[in-house]
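Can you read through this structure? Questions will come right after.
Complex shown without one protein chain; remaining protein chains in place.
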Amino acid sequence: MSVAEVRADQTRLQSVRRGRISGSELKVAVGVTYLAVLLLAAFVAPLPHSPTATYPQAVLLPPSTSHWLGTDSVGTDVFSRAIKAAAVDLPLALAGTLAALLVGVPLGVSLSASGRWGERGMRLVDCFQALPLLILILALVALSNNQLWVIVVAVAIYGGPVYIRLVRSQVLSLREARFIEAAAAAGASPYRIMRRHLLPNVRDIVLAQTSLVAAGALLGIAALSFLGIGVQPPTPSWGSMISLGAPALVQGQWWPVVGPGAAIFSCIVAFNVVADGLRELGEDGAP
Amino acid sequence: MSADLVSVQGLSVGYSRRASLAVRDVSMSVAAGEFHGLVGESGSGKSTVARAILGMYARGGGIRGGRVLVDGDDLTRLPARRLRQLRGAKVGYIGQNPFGALHPVISIGDQFEMVRRSHRGVLGREAARSRAASLLEHVGIRDPELVLRGHVHQLSGGMAQRVVIALALYLEPRLIVADEPTTGLDVTVQRQILDLLTGQATRRGMGLLLVTHDLGVVAQYCENVTVLYGGRIMEAGPVRSVLVTPSHPYTEALVAAVPTRGQALRFTAASDHPVIDEGCPFRRRCPRSRPECVTRPPAVTIAAGWQANCHGIDKADMQCVS
Partner (left out) sequence: MRLLEISAVAKAFRRGRVTVSAVDSVSLSLDAGETLGIIGESGSGKSTLGRLAVGLLVPDTGYVGFDGVDLASISRTELRRLRSDIQVVFQEPFESLDPKMRIIDIVQEPLNIHRRDMSAGERRRHAHETLDRVGLPDALRRNRPAQLSGGEQQRAGIARAIVTGPRLLLLDEPTSSLDLSLRAGILQLLLDLQRERNLAYLFVSHDMSTIEYVSDRVAVMYRGRIVEEGPAQEVVGAPMHPYTRLLMDARLPTDPRRRAATRPDLVPRRPAGDNFCVFYDGCPIAVPQCGTTEISLTRLGDQHSVACLLATGIDAGHSTAS
């Protein structure tokens, strides 16, 4: 099913109707399935060629029945390598997003708690975000000898403030909600209000945001490895594949970049479709 | 019929992709100088009917049957340009929330000017400004020049609603549609606004369609009333008949629901969803419900100009009320 079909507008009415998969649920299912299949294929599926072996006698072969997406400038099969790269790029993006989530959500909640310290904390977040991210990461890489955990930290640095802002603003507006006052009137403790009423009500929007942060992280990781930071050849990664294929592009040999490009593009679309579906489900209230 | 300012004939309105109609087969009319109450609870379709009289529908909505005649013109056949001219010039509209109706950053005076310009040729420019000022004075604003220079955020709810009334009267429409004009205002202000509105309408011989959920407003300000429930007309007729000796069980329930000290409360079943199908929408709550209520209720004429749509009204009942 095409993305266009998945994105076809669904009315709220249909999505709350029972016993049928709603449009929003379908979006989430399709996006998640695509990513899961890609990840699974990267780890276990038999690939037509080795994703790492180089064949100096078969460089830059155009797409054919044996090499579906051709070969790159060192003779590696582009299709096999593009699939295999998912085994590195996707887990890295997800791990970084998880790190951002684990740092950002508790910080966002605690910065929403008290007025004055909350404001000061937010100014600190502002300062942090004002730092040039790329230079910060380059510095980290230089200090750490190009290890993969740096990428995870980089994604957390990028995604953390996003969560802090989102969670804080959501919690602040929810605190004014009548049902929070009702919970307090029923005798609920601040912890109980947070745990039972505030967090469940920010959960959907945080989940939707998570999908978007993951998409951003994936793009960032590709950009970094394009620059030669993070994932190093021969380990396959989409960014380094594009970097390697770029010189050949000028000579009209487009296929080495199309494989990884399509992979990045489709993953980001998938993440966005999931985010879209999650957001709609959250708006509908009842799951 | 020719004296009717507005005549709604068998109107049905639906919203996109929804099988059920928001309003079904509604017929009513307002004559020149008549004050007509349109009563219903939330979701009864009363606002939908009111807006249909201005040829306006909420997003995705549209007329699904019947027609609306305003001063003889069929709104369904009117080109968009003529329809726009009709709004304001023939039918004035007053909504519930005056702050939503007035532009937040354009001065009140310029908003009058905008109305004048969009109806080119109706008024001259100089005449217009003094006319706006005198209208504001008529609706009880003491310093009209100051208000004309000011903006809506400087006004209280009551004052803002007065400005909206003055705007609605500006082009001398023949009919005013007022959709819950005093909901949300304090009771003391409500009286002033309603007195002003009906006073101005009487002076100018205008018809008034007063959409409300408040029976007191209808009882004190209207001659005739149409009662809506679940998108259908339950009962319609003179206020002094319908509200004093209601013949439809729904109207009865409505009148009995007003708490009066020393009298037991009367009310219907807890389930408050109208049934939306061919039959009577009230049948699930109705104390007089009978098997044939699943079919379309007949229009029973109780007296001249007084009708109720109900299977449960028989000749014996009619003799009681007449």
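Letters are used for the chains, namely A and B, taken in the order the chains are written, and counting of residues starts over at 1 for each.
Basically, a residue touches a chain if its C-beta (ideal position, glycine included) is under 8 Å from a C-beta of that chain, and two chains touch if they have at least 3 such contacts.
Note that this is a predicted model, so its numbers are computed, not measured.
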item: Among the chains presented, those that the missing one touches; value: A, B
item: Residue of B:Asp74, B:Asp195 or B:Glu278 in touch with the missing chain, whole complex considered; value: B:Asp195
item: Hidden-chain contact residue, picked from the options B:Ile63, B:Val255 or B:Val294; value: B:Val255
item: Contact with the hidden chain (one of B:Ile106, B:Ala127 or B:Val244); value: B:Val244
item: Sites on chain B contacted by the missing partner chain, in the whole complex; value: 41-42, 186-188, 190-192, 195, 213-217, 219-220, 239-240, 243-244, 250, 253-261, 265-268, 270-273
item: For chain A, the residues touching the chain missing from this view; value: 16, 177-179, 181-189, 192, 196-197, 200-201, 285-286
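Everything that follows uses one rule, which is that only the chains that are shown with their structure count from here on.
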item: CA centroid of chain A to CA centroid of chain B, Å; value: 52
